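Submitted below is the structure of interest, expressed as C-alpha coordinates.
Missing here: one protein chain of the complex. Every other protein chain is in place.
Take a look at chain A:
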Amino acid sequence: MKRRPFLKSTLAASALLLSGLFPYTLHAAETIKVGVLHSLSGTMAISETSLKDMALMTIDEINAKGGVLGKQLEAVVVDPASNWPLFAERGRQLLTQDKVAVTFGCWTSVSRKSVLPVYEELNGLLFYPVQYEGEEMSPNVFYTGAAPNQQAIPAVEYLMSEDGGAAKRYFLLGTDYVYPRTTNKILRAFLISKGVAEKDIEEVYTPFGHSDYQTIVANIKKFSAGGKTAVISTVNGDSNVPFYKELANQGIEATDIPVVAFSVGEEELRGIDTKPLVGQLAAWNYFQSVENPVNTKFVADWKAYAKAKNLPNADTVVTNDPMEATYVGIHMWAQAVEKAGTTDVDKVREAMYGQTFAAPSGYTLTMDKSNHHLHKPVMIGEVQEDGQFEVVWETSSPVRAQPWSPYIEGNDKKPDYAVKSN
(Lines give C-alpha, C1' and ligand atoms only; values in the text may rest on other atoms or scores of the structure.)
Protein backbone atom coordinates (compact mmCIF):
# COMPACT_ATOMS: atom_id res chain seq x y z
CA MET A 1 0.00 0.00 0.00
CA LYS A 2 2.79 2.34 0.85
CA ARG A 3 4.73 1.52 -2.25
CA ARG A 4 2.39 2.86 -4.87
CA PRO A 5 2.26 6.53 -4.00
CA PHE A 6 6.02 6.42 -3.69
CA LEU A 7 6.35 4.85 -7.11
CA LYS A 8 3.97 7.34 -8.64
CA SER A 9 5.75 10.32 -7.18
CA THR A 10 9.15 9.03 -8.28
CA LEU A 11 7.85 8.40 -11.76
CA ALA A 12 6.31 11.86 -11.94
CA ALA A 13 9.46 13.43 -10.63
CA SER A 14 11.69 11.59 -13.05
CA ALA A 15 9.38 12.42 -15.92
CA LEU A 16 9.63 16.08 -15.02
CA LEU A 17 13.35 15.78 -14.73
CA LEU A 18 13.62 14.03 -18.07
CA SER A 19 11.43 16.54 -19.82
CA GLY A 20 13.72 19.23 -18.52
CA LEU A 21 16.82 17.45 -19.70
CA PHE A 22 15.65 16.24 -23.07
CA PRO A 23 12.98 18.62 -24.24
CA TYR A 24 12.77 16.99 -27.68
CA THR A 25 12.23 13.39 -26.73
CA LEU A 26 8.84 14.02 -25.25
CA HIS A 27 7.33 15.70 -28.27
CA ALA A 28 4.64 13.48 -29.71
CA ALA A 29 5.64 11.41 -32.79
CA GLU A 30 9.28 12.20 -32.21
CA THR A 31 10.19 8.54 -32.09
CA ILE A 32 11.04 6.35 -35.06
CA LYS A 33 8.94 3.21 -35.15
CA VAL A 34 10.71 -0.04 -35.89
CA GLY A 35 8.81 -3.29 -36.57
CA VAL A 36 9.84 -6.65 -35.11
CA LEU A 37 8.16 -9.52 -36.95
CA HIS A 38 9.11 -12.79 -35.25
CA SER A 39 6.95 -15.76 -34.16
CA LEU A 40 6.56 -15.77 -30.39
CA SER A 41 4.27 -18.79 -30.34
CA GLY A 42 3.90 -21.97 -32.39
CA THR A 43 6.66 -24.22 -33.70
CA MET A 44 9.11 -21.49 -34.66
CA ALA A 45 8.92 -19.78 -31.24
CA ILE A 46 11.89 -21.91 -30.18
CA SER A 47 14.16 -20.13 -32.64
CA GLU A 48 12.54 -16.75 -33.21
CA THR A 49 11.86 -15.63 -29.64
CA SER A 50 15.53 -14.99 -29.03
CA LEU A 51 15.77 -12.90 -32.22
CA LYS A 52 12.96 -10.67 -30.96
CA ASP A 53 14.82 -10.21 -27.67
CA MET A 54 18.07 -9.53 -29.51
CA ALA A 55 16.33 -6.90 -31.65
CA LEU A 56 14.97 -5.20 -28.52
CA MET A 57 18.40 -5.26 -26.90
CA THR A 58 20.02 -3.68 -29.96
CA ILE A 59 17.33 -1.00 -30.09
CA ASP A 60 17.92 -0.25 -26.39
CA GLU A 61 21.62 -0.02 -27.10
CA ILE A 62 21.08 2.48 -29.93
CA ASN A 63 18.63 4.48 -27.82
CA ALA A 64 21.09 4.64 -24.94
CA LYS A 65 23.56 6.30 -27.32
CA GLY A 66 21.01 8.94 -28.26
CA GLY A 67 18.94 7.12 -30.88
CA VAL A 68 18.94 7.82 -34.59
CA LEU A 69 18.76 11.36 -36.04
CA GLY A 70 18.32 12.53 -32.45
CA LYS A 71 15.14 10.51 -32.09
CA GLN A 72 14.55 7.45 -29.97
CA LEU A 73 13.65 4.17 -31.66
CA GLU A 74 10.37 2.61 -30.65
CA ALA A 75 9.95 -1.13 -31.22
CA VAL A 76 6.58 -2.41 -32.44
CA VAL A 77 6.54 -6.14 -31.70
CA VAL A 78 3.91 -8.30 -33.41
CA ASP A 79 3.44 -12.08 -33.22
CA PRO A 80 2.72 -13.88 -36.51
CA ALA A 81 2.47 -17.16 -34.51
CA SER A 82 4.43 -19.41 -36.93
CA ASN A 83 1.53 -19.03 -39.34
CA TRP A 84 2.87 -18.16 -42.79
CA PRO A 85 -0.14 -16.20 -44.17
CA LEU A 86 -0.33 -14.31 -40.88
CA PHE A 87 3.18 -13.00 -41.56
CA ALA A 88 1.83 -11.12 -44.58
CA GLU A 89 -1.08 -9.75 -42.60
CA ARG A 90 1.09 -8.59 -39.68
CA GLY A 91 3.60 -7.13 -42.15
CA ARG A 92 0.85 -5.10 -43.80
CA GLN A 93 -0.33 -3.96 -40.38
CA LEU A 94 3.18 -2.78 -39.50
CA LEU A 95 3.49 -0.81 -42.73
CA THR A 96 0.02 0.72 -43.02
CA GLN A 97 -1.16 1.16 -39.42
CA ASP A 98 2.03 1.46 -37.37
CA LYS A 99 3.92 3.11 -40.25
CA VAL A 100 7.22 1.58 -39.22
CA ALA A 101 10.38 2.86 -40.89
CA VAL A 102 11.88 -0.62 -41.13
CA THR A 103 11.06 -4.19 -40.09
CA PHE A 104 13.40 -6.80 -38.68
CA GLY A 105 12.00 -10.28 -38.94
CA CYS A 106 11.18 -13.69 -40.44
CA TRP A 107 13.05 -16.95 -40.02
CA THR A 108 11.79 -19.59 -42.42
CA SER A 109 12.02 -18.94 -46.13
CA VAL A 110 8.31 -19.59 -46.50
CA SER A 111 7.50 -16.75 -44.09
CA ARG A 112 9.79 -14.42 -46.02
CA LYS A 113 8.17 -15.42 -49.30
CA SER A 114 4.82 -14.69 -47.67
CA VAL A 115 5.65 -11.09 -46.65
CA LEU A 116 7.73 -10.25 -49.72
CA PRO A 117 4.81 -9.16 -51.98
CA VAL A 118 3.51 -6.89 -49.20
CA TYR A 119 6.85 -5.16 -48.75
CA GLU A 120 7.32 -4.75 -52.49
CA GLU A 121 3.81 -3.40 -52.95
CA LEU A 122 4.00 -0.86 -50.11
CA ASN A 123 7.73 -0.16 -50.59
CA GLY A 124 8.65 -1.26 -47.08
CA LEU A 125 12.07 -2.27 -45.83
CA LEU A 126 12.74 -5.71 -44.34
CA PHE A 127 15.95 -7.00 -42.78
CA TYR A 128 16.15 -10.80 -42.93
CA PRO A 129 18.73 -12.29 -40.53
CA VAL A 130 18.84 -16.01 -41.31
CA GLN A 131 20.98 -18.13 -43.62
CA TYR A 132 18.86 -19.22 -46.58
CA GLU A 133 18.86 -20.85 -50.02
CA GLY A 134 19.36 -17.72 -52.13
CA GLU A 135 17.42 -17.41 -55.40
CA GLU A 136 16.01 -14.05 -54.34
CA MET A 137 17.16 -10.43 -54.42
CA SER A 138 14.43 -7.94 -53.66
CA PRO A 139 15.06 -4.20 -53.47
CA ASN A 140 12.88 -4.14 -50.36
CA VAL A 141 14.88 -6.71 -48.41
CA PHE A 142 18.40 -6.64 -46.99
CA TYR A 143 19.71 -10.14 -46.33
CA THR A 144 22.09 -10.24 -43.38
CA GLY A 145 22.25 -14.05 -43.20
CA ALA A 146 24.33 -16.24 -45.49
CA ALA A 147 23.64 -17.18 -49.10
CA PRO A 148 24.60 -20.77 -50.11
CA ASN A 149 28.09 -19.79 -51.23
CA GLN A 150 28.71 -18.29 -47.79
CA GLN A 151 27.79 -21.43 -45.88
CA ALA A 152 26.93 -24.61 -47.75
CA ILE A 153 29.60 -24.65 -50.47
CA PRO A 154 32.58 -23.80 -48.24
CA ALA A 155 31.39 -26.50 -45.81
CA VAL A 156 31.43 -29.11 -48.57
CA GLU A 157 34.84 -27.91 -49.74
CA TYR A 158 36.06 -28.47 -46.18
CA LEU A 159 34.68 -32.03 -46.16
CA MET A 160 36.52 -32.68 -49.43
CA SER A 161 39.81 -31.46 -48.01
CA GLU A 162 42.32 -33.70 -46.22
CA ASP A 163 41.56 -32.11 -42.84
CA GLY A 164 37.85 -32.56 -43.27
CA GLY A 165 38.35 -36.28 -43.89
CA ALA A 166 38.54 -36.25 -47.72
CA ALA A 167 34.98 -37.57 -48.12
CA LYS A 168 34.14 -39.34 -51.37
CA ARG A 169 30.44 -40.00 -50.85
CA TYR A 170 27.80 -37.54 -49.70
CA PHE A 171 24.53 -38.22 -47.94
CA LEU A 172 22.29 -35.13 -48.21
CA LEU A 173 19.66 -35.28 -45.50
CA GLY A 174 17.05 -32.58 -45.05
CA THR A 175 13.62 -31.60 -43.86
CA ASP A 176 11.17 -31.47 -46.73
CA TYR A 177 10.74 -27.80 -47.64
CA VAL A 178 12.17 -25.12 -49.87
CA TYR A 179 15.46 -24.36 -48.06
CA PRO A 180 16.86 -27.93 -47.93
CA ARG A 181 15.58 -28.79 -51.40
CA THR A 182 17.16 -25.75 -53.04
CA THR A 183 20.38 -26.03 -51.05
CA ASN A 184 20.73 -29.69 -51.99
CA LYS A 185 20.04 -28.90 -55.63
CA ILE A 186 22.92 -26.44 -55.55
CA LEU A 187 25.16 -28.85 -53.64
CA ARG A 188 24.44 -31.71 -56.02
CA ALA A 189 25.42 -29.56 -59.00
CA PHE A 190 28.52 -28.41 -57.12
CA LEU A 191 29.56 -31.95 -56.18
CA ILE A 192 29.11 -33.16 -59.73
CA SER A 193 31.20 -30.26 -60.99
CA LYS A 194 33.92 -31.48 -58.60
CA GLY A 195 33.86 -34.96 -60.15
CA VAL A 196 31.69 -36.78 -57.61
CA ALA A 197 29.63 -39.46 -59.38
CA GLU A 198 25.81 -39.51 -59.19
CA LYS A 199 25.88 -42.86 -57.40
CA ASP A 200 27.99 -41.31 -54.63
CA ILE A 201 25.30 -38.75 -53.78
CA GLU A 202 22.17 -39.74 -51.92
CA GLU A 203 19.39 -37.27 -51.17
CA VAL A 204 16.82 -38.03 -48.46
CA TYR A 205 14.04 -35.89 -46.99
CA THR A 206 11.91 -36.25 -43.87
CA PRO A 207 8.70 -34.47 -42.88
CA PHE A 208 8.77 -31.55 -40.39
CA GLY A 209 9.09 -32.81 -36.82
CA HIS A 210 10.21 -36.30 -37.91
CA SER A 211 11.43 -38.22 -34.89
CA ASP A 212 12.18 -41.75 -36.03
CA TYR A 213 15.58 -41.86 -37.69
CA GLN A 214 16.24 -45.62 -37.42
CA THR A 215 15.83 -46.40 -41.10
CA ILE A 216 17.74 -43.34 -42.23
CA VAL A 217 20.67 -44.02 -39.92
CA ALA A 218 20.73 -47.64 -41.10
CA ASN A 219 20.81 -46.35 -44.69
CA ILE A 220 23.63 -43.96 -43.88
CA LYS A 221 25.60 -46.86 -42.48
CA LYS A 222 24.95 -48.96 -45.56
CA PHE A 223 25.86 -46.06 -47.83
CA SER A 224 29.10 -45.43 -45.93
CA ALA A 225 30.34 -48.96 -46.59
CA GLY A 226 31.02 -47.81 -50.14
CA GLY A 227 33.71 -45.29 -49.20
CA LYS A 228 34.50 -42.37 -46.91
CA THR A 229 31.12 -40.71 -46.35
CA ALA A 230 30.02 -37.35 -44.99
CA VAL A 231 26.47 -36.40 -44.11
CA ILE A 232 25.27 -32.91 -45.02
CA SER A 233 22.31 -32.13 -42.85
CA THR A 234 19.71 -29.48 -43.52
CA VAL A 235 17.44 -31.07 -40.93
CA ASN A 236 15.57 -28.27 -39.25
CA GLY A 237 14.97 -27.56 -35.58
CA ASP A 238 13.65 -30.23 -33.27
CA SER A 239 14.28 -33.25 -35.48
CA ASN A 240 18.00 -32.90 -34.93
CA VAL A 241 17.87 -34.31 -31.40
CA PRO A 242 16.44 -37.73 -32.33
CA PHE A 243 18.72 -37.81 -35.38
CA TYR A 244 21.93 -37.28 -33.43
CA LYS A 245 20.78 -39.59 -30.62
CA GLU A 246 20.13 -42.37 -33.11
CA LEU A 247 23.54 -41.84 -34.73
CA ALA A 248 25.27 -42.13 -31.36
CA ASN A 249 23.25 -45.13 -30.21
CA GLN A 250 24.00 -46.98 -33.44
CA GLY A 251 27.68 -46.41 -32.78
CA ILE A 252 28.44 -43.89 -35.53
CA GLU A 253 31.05 -41.37 -34.47
CA ALA A 254 32.17 -38.14 -36.05
CA THR A 255 35.49 -39.77 -36.94
CA ASP A 256 33.72 -42.45 -39.01
CA ILE A 257 31.01 -40.36 -40.63
CA PRO A 258 31.14 -36.62 -39.98
CA VAL A 259 27.83 -34.76 -40.07
CA VAL A 260 27.92 -31.11 -41.02
CA ALA A 261 24.74 -29.21 -40.19
CA PHE A 262 23.52 -25.89 -41.55
CA SER A 263 20.70 -25.34 -39.08
CA VAL A 264 22.23 -26.39 -35.78
CA GLY A 265 23.67 -23.59 -33.69
CA GLU A 266 24.26 -22.74 -30.05
CA GLU A 267 20.57 -22.00 -29.44
CA GLU A 268 19.49 -25.40 -30.81
CA LEU A 269 22.10 -27.19 -28.69
CA ARG A 270 20.65 -25.69 -25.51
CA GLY A 271 17.93 -28.30 -25.38
CA ILE A 272 20.20 -31.21 -26.20
CA ASP A 273 22.38 -33.56 -24.26
CA THR A 274 25.52 -32.74 -26.29
CA LYS A 275 27.61 -35.80 -25.40
CA PRO A 276 26.56 -37.78 -28.51
CA LEU A 277 27.31 -34.80 -30.77
CA VAL A 278 30.88 -34.01 -29.80
CA GLY A 279 33.02 -33.68 -32.93
CA GLN A 280 30.10 -33.15 -35.29
CA LEU A 281 30.34 -30.05 -37.46
CA ALA A 282 28.32 -26.96 -38.21
CA ALA A 283 28.94 -24.21 -40.74
CA TRP A 284 28.04 -20.60 -39.87
CA ASN A 285 29.36 -17.09 -40.17
CA TYR A 286 29.64 -16.55 -36.42
CA PHE A 287 30.07 -18.67 -33.30
CA GLN A 288 29.69 -17.52 -29.71
CA SER A 289 33.15 -18.92 -29.01
CA VAL A 290 35.08 -16.66 -31.42
CA GLU A 291 37.56 -14.58 -29.48
CA ASN A 292 37.70 -10.85 -30.10
CA PRO A 293 36.82 -7.76 -28.04
CA VAL A 294 33.63 -6.97 -30.00
CA ASN A 295 32.27 -10.45 -29.40
CA THR A 296 33.27 -10.49 -25.71
CA LYS A 297 31.23 -7.33 -25.23
CA PHE A 298 28.37 -8.61 -27.40
CA VAL A 299 28.05 -11.85 -25.40
CA ALA A 300 28.38 -10.07 -22.06
CA ASP A 301 25.75 -7.48 -23.06
CA TRP A 302 23.36 -10.20 -24.12
CA LYS A 303 23.80 -12.14 -20.87
CA ALA A 304 23.29 -8.97 -18.84
CA TYR A 305 20.21 -8.08 -20.90
CA ALA A 306 18.70 -11.55 -20.40
CA LYS A 307 19.21 -11.24 -16.64
CA ALA A 308 17.87 -7.69 -16.47
CA LYS A 309 14.76 -8.56 -18.52
CA ASN A 310 14.33 -11.85 -16.67
CA LEU A 311 14.14 -13.94 -19.85
CA PRO A 312 13.41 -17.66 -19.30
CA ASN A 313 16.56 -19.63 -18.38
CA ALA A 314 18.48 -16.34 -18.27
CA ASP A 315 21.54 -18.00 -16.75
CA THR A 316 22.12 -20.25 -19.76
CA VAL A 317 21.44 -17.87 -22.68
CA VAL A 318 23.74 -18.10 -25.68
CA THR A 319 24.32 -16.05 -28.80
CA ASN A 320 24.18 -17.53 -32.28
CA ASP A 321 24.57 -16.65 -35.93
CA PRO A 322 21.07 -15.29 -36.69
CA MET A 323 21.23 -13.21 -33.51
CA GLU A 324 24.50 -11.71 -34.64
CA ALA A 325 22.97 -11.06 -38.06
CA THR A 326 20.02 -9.29 -36.40
CA TYR A 327 22.41 -7.16 -34.34
CA VAL A 328 24.51 -6.25 -37.37
CA GLY A 329 21.41 -5.51 -39.46
CA ILE A 330 19.88 -3.08 -36.97
CA HIS A 331 23.16 -1.23 -36.47
CA MET A 332 23.75 -0.94 -40.23
CA TRP A 333 20.26 0.36 -40.74
CA ALA A 334 20.80 2.98 -38.01
CA GLN A 335 24.07 4.03 -39.67
CA ALA A 336 22.39 4.24 -43.06
CA VAL A 337 19.59 6.42 -41.66
CA GLU A 338 22.17 8.75 -40.13
CA LYS A 339 23.95 8.93 -43.48
CA ALA A 340 20.75 9.51 -45.43
CA GLY A 341 19.44 11.98 -42.87
CA THR A 342 15.96 10.50 -43.23
CA THR A 343 14.11 7.20 -42.76
CA ASP A 344 12.71 7.34 -46.30
CA VAL A 345 13.03 3.83 -47.71
CA ASP A 346 14.52 4.79 -51.09
CA LYS A 347 17.14 7.07 -49.53
CA VAL A 348 18.02 4.55 -46.81
CA ARG A 349 18.42 1.86 -49.45
CA GLU A 350 20.96 3.99 -51.31
CA ALA A 351 22.76 4.73 -48.05
CA MET A 352 22.91 1.03 -47.11
CA TYR A 353 25.11 0.18 -50.11
CA GLY A 354 28.71 -0.09 -48.95
CA GLN A 355 27.80 0.41 -45.30
CA THR A 356 30.34 -1.27 -42.94
CA PHE A 357 30.14 -2.49 -39.37
CA ALA A 358 32.66 -4.12 -37.02
CA ALA A 359 30.72 -7.29 -36.23
CA PRO A 360 31.07 -9.74 -33.31
CA SER A 361 32.41 -12.32 -35.77
CA GLY A 362 35.67 -10.40 -35.63
CA TYR A 363 35.45 -9.03 -39.17
CA THR A 364 34.31 -5.70 -40.51
CA LEU A 365 31.29 -6.67 -42.58
CA THR A 366 30.32 -4.72 -45.68
CA MET A 367 26.91 -4.45 -47.29
CA ASP A 368 27.43 -5.16 -50.96
CA LYS A 369 27.12 -2.20 -53.32
CA SER A 370 24.42 -3.86 -55.41
CA ASN A 371 23.18 -7.28 -54.31
CA HIS A 372 21.62 -6.48 -50.89
CA HIS A 373 23.67 -9.20 -49.15
CA LEU A 374 26.46 -8.90 -46.60
CA HIS A 375 30.01 -9.99 -47.29
CA LYS A 376 30.55 -12.60 -44.57
CA PRO A 377 33.37 -14.83 -43.31
CA VAL A 378 32.64 -18.58 -43.26
CA MET A 379 33.53 -20.72 -40.25
CA ILE A 380 33.31 -24.44 -39.59
CA GLY A 381 32.90 -25.32 -35.93
CA GLU A 382 33.08 -28.59 -34.03
CA VAL A 383 30.57 -29.27 -31.26
CA GLN A 384 32.14 -29.32 -27.80
CA GLU A 385 30.80 -30.96 -24.65
CA ASP A 386 29.49 -27.68 -23.25
CA GLY A 387 27.27 -27.04 -26.30
CA GLN A 388 29.66 -24.47 -27.78
CA PHE A 389 31.56 -24.73 -31.05
CA GLU A 390 35.27 -24.62 -31.63
CA VAL A 391 36.27 -23.16 -34.96
CA VAL A 392 38.35 -25.69 -36.91
CA TRP A 393 38.46 -23.83 -40.21
CA GLU A 394 37.58 -20.36 -41.48
CA THR A 395 37.96 -18.26 -44.60
CA SER A 396 40.73 -15.70 -44.52
CA SER A 397 38.41 -12.84 -45.45
CA PRO A 398 34.69 -12.13 -45.87
CA VAL A 399 33.11 -13.73 -48.94
CA ARG A 400 30.76 -11.89 -51.32
CA ALA A 401 27.33 -13.48 -51.53
CA GLN A 402 26.07 -15.11 -54.73
CA PRO A 403 22.31 -15.14 -54.16
CA TRP A 404 21.85 -16.47 -57.69
CA SER A 405 23.91 -19.61 -57.40
CA PRO A 406 25.93 -20.38 -60.55
CA TYR A 407 25.12 -24.05 -59.90
CA ILE A 408 21.48 -23.58 -60.82
CA GLU A 409 20.66 -23.43 -64.51
CA GLY A 410 19.56 -20.12 -65.95
CA ASN A 411 20.97 -18.05 -63.09
CA ASP A 412 23.82 -16.74 -65.22
CA LYS A 413 21.28 -14.53 -67.00
CA LYS A 414 19.94 -12.96 -63.78
CA PRO A 415 21.12 -9.39 -63.03
CA ASP A 416 23.47 -8.81 -60.11
CA TYR A 417 21.31 -6.04 -58.64
CA ALA A 418 17.95 -6.14 -56.93
CA VAL A 419 14.76 -6.08 -58.98
CA LYS A 420 11.21 -6.54 -57.79
CA SER A 421 10.00 -10.07 -58.26
CA ASN A 422 6.98 -8.99 -60.28
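Note that in this section a residue touches a chain if its C-beta (ideal position, glycine included) is under 8 Å from a C-beta of that chain, and two chains touch if they have at least 3 such contacts; residues count from 1.
Note that contacts and distances are computed from a predicted model.
Peer 1: Match the chain absent from this complex view to the correct UniProt protein name in "Aldehyde dehydrogenase family protein", "Urea transport system permease protein", "STAS domain-containing protein" or "Deoxyribose-phosphate aldolase".
Peer 2: Hidden chain identified via UniProt as "Urea transport system permease protein".
Peer 1: Of A:T31, A:N123, A:N219 or A:Q388, which sits in contact with the chain we cannot see?
Peer 2: A:N219
Peer 1: Which residue among A:E30, A:E121, A:E338 or A:E390 touches the omitted chain?
Peer 2: The single option touching the absent chain is A:E390.
Peer 1: Using the document's definition of touch, tell me which of A:K113, A:H210 or A:K303 contacts the absent chain.
Peer 2: Of these options, the touching residue for the absent chain is A:H210.
Peer 1: In the whole complex, not just what's shown, which of A:E121, A:D163 or A:D386 touches the removed chain?
Peer 2: Spelled out, the listed residue whose C-beta touches the missing chain is A:D163.
Peer 1: Considering the entire assembly, which residues of chain A contact the chain that has been omitted?
Peer 2: Touching the chain left out of view, chain A contributes residues 40-41, 43, 45-46, 49, 162-166, 176, 204-207, 209-212, 214-216, 218-219, 221-222, 225-227, 238, 241-242, 245-246, 248-251, 254-256, 258, 267, 270-273, 275-276, 279, 281, 311-313, 382, 390, 392, 396.
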